[in-house]
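Below: the structure, in structure tokens.
Complex shown without one protein chain; remaining protein chains in place.
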Amino acid sequence: MQWNSVGEFFAMGGYAFYVWGSFGACAVLMVAEPLLAKRRLSEVRQSLIRERLADELDLQQRTQ
Amino acid sequence: MNALLATVRRDLLLALRRKSEVLTAVFFFVIVTSLFPLGIGPEPVLLKKIAPGILWVAALLATLLGLPRLFAADHMDGTLEQMALSPSPLGLLVAGKILAHWLLCGLPLVLLAPVLGLQFDLDASALAVLTVALLLGTPLLSLIGAIGAALTLGVRGGGVLLALLVLPLYIPALIFGAGAVEAHIAGLGSGGHLSLLAAMLALAVFFAPWATTAALRVALE
Amino acid sequence: MRQSIIQWFRFASPQSFYPLAGRLIPWFWGAAAAFGIAGLWISFFVAPTDAQQGEGYRIIFVHVPASWMSMFIYLVMAFWAGLGLALNTRVSGMMAQALAPTGALMAALSLWTGALWGKPMWGAWWVWDARLTSELILFFLYLGFMALQAAIDDPRRADKAGAILALVGVVNIPIIYFSVKWWNTLHQGSTINLNKAPSMAQTMLWGMLMMALCFWMYSIAVALLRVRAIILERERHTEWVKHAVE
Partner (left out) sequence: MLNVSGLACSRGERRLFADVSFSLAAGEWLHVQGENGAGKTSLMRLLVGLSSADAGKILWREEPAPSTEFRRDLIYLGHHAAVKEDLTPLENLHLAAALDGIALDERTSLAALIRLGLRGREELPVRVLSAGQKRRVLLARLLTRPAVLWVLDEAFNALDVSAVRLLGDLIAEHLSTGGMAVLTSHQPLPVPGGKALVL
């Protein structure tokens, strides 16, 4: 272990901006992408569920 | 083979009836290359250094200008449909159309390039290398461009999309084409660049009409 | 033999691929997390400081995996596209479509981290280094693929057109890479290279490997997630989809 303190770790030997900029961008984008994909999936699901509900209501009204 | 020549004759005849469309690309080439010295300044050493790159980028853009029309007119009036149903192989007809496109849009650039090269103070041997490089490179541009033109046929925003698809694929041609002239000026010899350009052309002659045909069949569906 | 082919084709239908993908996703997330933790541990706490580049070199632990994945994903995408074109299986086209954004993201990350590495090492955000330039072109190829698919309304045509483009691209990538490399050497490239840390210690290699595995698993998980959404979007009028969502 080459770090003597937490501060030293975050300073990255003077390269903090570059190192954390790289790792940070990766982290942000790699969290955002799955969230966006998940939202896309749940949006389709929601609209499918809505459609099924509409089908059911339609059927109900017709049988009444 | 006769079908290929017939397609070439047909497209040349059609272009002859609409001369303005062919001349646009040529004028574009001339104007763009002439704009650079005006934008950069008339310093001969600098101009000589950037001449190959400028001439090549301008040739690339001029080729791109004519590409959307390559299949669009035939697609609109239904003659492309007839070609797809012709007993002649569609690949041959497509190859003919690409050849015609090169004769109309590529060859004039090759012939004009030495004249425009004079604006940049290139010497005779450099001009010769430039012409040979363009002679090998412009058919390559037409062949690769045809794939993009077929893929974007009848698609929303086709023209811009075509540029986005085709320009990255043009990079090797640009590098070796402009590189040939630069290497010659630097005294390194242009043989390597030119033979690589020729190899890429051979590859494209083989594959591009095939890919274009596949893309056209998809577009017609 | 015949049995196994049929088995494969069963998974090639969206109806059976949808639940399969759903079952697989958590496993890939788990693997990505495990490799990620191991990789980050090595990158920050095991790998020693580089004599020449100081702590700045640690960027390679994300840069190299992102570059690898961006190229690898294009190959996988072209593979699916070619499969779809040859066998006319619907899932193939959807897989290609699902992979493209992740590939583009990896290319973007590779460019971003490359620039952040370049500033302290070369003194410039952008240097026309062969690797970075090829990566930029690859990024354009991804954008072209996605733009083409987005511009075509009929999904069947979009799949086929995209497949042809992906295959043309895959033939061109080696040519592009080679030409850029050639061009770079002719124009006196940079002397220090991002991808060869001067004293490539064993631990650094392990770190890069772990991070690459993490990125790989991540890509599969996110692509499967996206392909599930695409399947539902495209098949929304079929009977099975109506029963698939609860």
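Structural remarks
Every chain is named by a letter (A, B and C) in the order it is written, and numbering of its residues begins at 1.
The criterion applied here is as follows: a contact is a pair of C-beta atoms (placed from the backbone, for glycine too) under 8 Å apart; a residue touches a chain by one contact, two chains touch by 3 or more.
Nothing here was measured: the structure is a model prediction, and the numbers come from that model.
Within the full complex, the residue among B:Gly41, B:Pro87 or B:Gly187 touching the omitted chain is B:Pro87. For chain B, the residues touching the chain absent from view are 2-3, 6-7, 9-10, 13-14, 17-18, 77-79, 81-89, 93, 220-221.
In this section, only the chains that are shown with their structure count from here on.
Think of the whole protein's Cα atoms as having one middle point; the chain whose own Cα middle lies nearest to it is C. Measuring from the averaged C-alpha position of chain B to that of chain C gives a distance of 32 Å.
With centres set at the average Cα position, the gap from chain A to chain B is 44 Å.
We define each chain's centre as the mean of its Cα atoms; on that basis chain A and chain C are separated by 18 Å.
Against chain A, in their complex, chain C makes its touches with residues 44-45, 48-49, 54-56, 58-59, 62-63, 66, 101-102, 105, 108-109, 112-113, 116-117, 119-120, 218, 221-222, 225-226, 228-229, 232-233, 236, 241-242, 245.
Listing the residues of chain A that touch chain C in their complex gives 1-3, 9, 12-15, 17-19, 21-23, 25-26, 29-30, 33-34, 37-38, 40-41, 43-45, 47-49, 51-52. Taken in their complex, chain C has these residues touching chain B: 85, 137, 140-141, 143-144, 147-148, 151-152, 156-157, 160-161, 164-165, 167-169, 171-172, 175-176, 178-180, 182-183, 186.
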